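What follows is a short report on a single structure.
A single protein chain has been omitted from the complex, and every remaining protein chain is retained in its original position.
Naming follows writing order (A, B, C, D and E), and every chain is counted from residue 1.
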């Protein structure tokens, strides 16, 4: 099996964020070794206290929490992106491993395929 | 008549650029006093030497050249946006008046309505 | 004294509301919430105009998952209930494959995917709306 | 020596190509030009997958101005001519109102707007494509 | 004049363009993903703080809550409003510019 890293870089309010999670969950359901890296505005998906109903949306929380249950092994968040946005890993609603630029470059080398979504 | 300023801020390859020009031309056709300000990536619309057929597009040149003919009075380009992109007004395919930030703020005060497209 | 009061009393206004982004963009909801608030504040909506990707809101074919809100259905209901003019830019709609029966016949396409309360018409409608409204607000830039 | 030659000889490859952006985005053309070059280089396209706004490419209803190229028609012709598998993500398509006859009936919508050579299917098809292809290239991110 | 920003300060150059075009005595309303600009300790928030005190700043409560931006974290300079108040703001300003 080729491993797959999904780089999710859209804010949770963008439909693209939901569709990136769908790809990760679909891949994991087919037993593809799969990781997900939240980067750029994608880190906003991990903010606690989002009340999506206020803006007429369905919460992403269930899809996010399904990631480890479905076997998405690596849940990662970009340190640089968090910092730029004034966020800390302790504020995240998933246990995501914080990775720096060098670690991201290594991750991208390590996985067989990368999808930026 | 209420005057209308259109701020066109998309690169020429984006469909949004064409649709912003369509609005300016439609307004001018109805004799609305109308200006257009090219800002951000919108200044790329004014670059000389674009061969749109190379990328399967129809050139924007005809629509741009129609602006003064249709009576679009002010054709303006943002100095800051040009500078950031390494461009000079002399490289533009329309005679556009270069405006700085203070002049842009004044323009926005002067026009009755502003559409960012 | 009356003059001063008049100055503060803005009165009821006619709003023109334009939407540029499609059903998947949060702007589709912002515009609807704003439109609802315009009416509930006692103002009037003189024009609704749908341009660029917003023309997809006029499609009758979208199917949303059961646990998600259907913004196109909400817009359709709002427009119908308040008998509003909802103009979809015809040039933008044709390009993106949003056709009513007349256009589907004219261009010999196999089906239509929009109908009343949506109306396909030209950009002139928006130009006109901008002239006649007291306030023009654009969503989904 | 044979080993060294083998290392440099990449051979013919199976490409999976995904497109995420719609017909109005320059990526729709980049992906098509790339796909043509894959075939003209002697390689094979094992899968085409259309996700997000790219599902609108499968609509049969778009009408382009006469002096502009019709990218959806070009894609349709390319897929038909080379008998390629062109899978449109069914979940993304339903949301955006791109339905074939079967889905239009299932969801009781008044019309269908897509048909062969486009095929509506699940994300599993893309996952499968990523596994079986030698190279996977995404356009329109 | 009322300026409305809706995009994330990180995703686009609109934020900078709007700030370059804003005059003293005008108003700025942050909606949708632009509410992320209000997060403490960010360059966007600093840029807002540097605006002249005569610029009035507003944001939509539902967009804050929807995105998990805590009301407690918002600068006291920002007035938190609802859609009815947004309509009122539009009536009080002669022009509305959406960026």
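As a working rule, contacts are C-beta pairs under 8 Å (C-beta built on N, C-alpha and C of every residue); 3 or more make two chains touch, one makes a residue touch a chain.
Owing to the predicted nature of the structure, the values given are computational and were not obtained by experimental measurement.
Q: Among the chains present, which touch the one that was left out?
A: A, B, D, E
Q: Among B:29, B:47 or B:66, which one is in touch with the chain left out?
A: Reading the full complex, the residue touching the unseen chain is B:47.
Q: Residues on chain A that touch the omitted chain in the whole complex?
A: 9, 39-41, 80, 101, 104-105, 108-109, 112-114, 116
Q: On chain B, what residues meet the omitted chain?
A: Missing-chain contacts on chain B: residues 11-14, 40-41, 44, 47-55, 57, 84-87.
Q: Taking the full complex into account, what residues of chain E touch the chain not shown?
A: Touching the chain left out of view, chain E contributes residues 10-13.
We adopt the following convention: only the chains that are shown with their structure count from here on.
Q: What is the minimum number of touch steps required to go from chain A to chain D?
A: The distance in steps between these two chains is 1.
Q: What is the chain whose Cα centre is as far as it gets from that of chain A?
A: It is B.
Q: So the centre of each chain is just the mean of its C-alpha atoms; given that, what is the distance between chain B and chain E in Å?
A: Computed from C-alpha means, the inter-chain centre distance equals 26 Å.
Q: Averaged over CA atoms, how far is the centre of chain A from the centre of chain C? Could you give it in whole Å?
A: For chain A versus chain C, the centre distance works out to 34 Å.
Q: What whole-number Å value describes the gap between the mean CA coordinates of chain B and chain C?
A: From the centre of chain B to the centre of chain C is 26 Å.
Q: Multi-chain contacts in chain E: which residues touch at least two other chains?
A: 14, 32-33, 62-63, 98-99
Q: Please output the residue numbers of chain D that touch at least 2 other chains, ranges allowed.
A: As it turns out, chain D has residues touching two or more other chains at 24, 65.
Q: For this entry, which pairs of chains touch?
A: A-C, A-D, A-E, B-C, B-D, B-E, C-D, C-E
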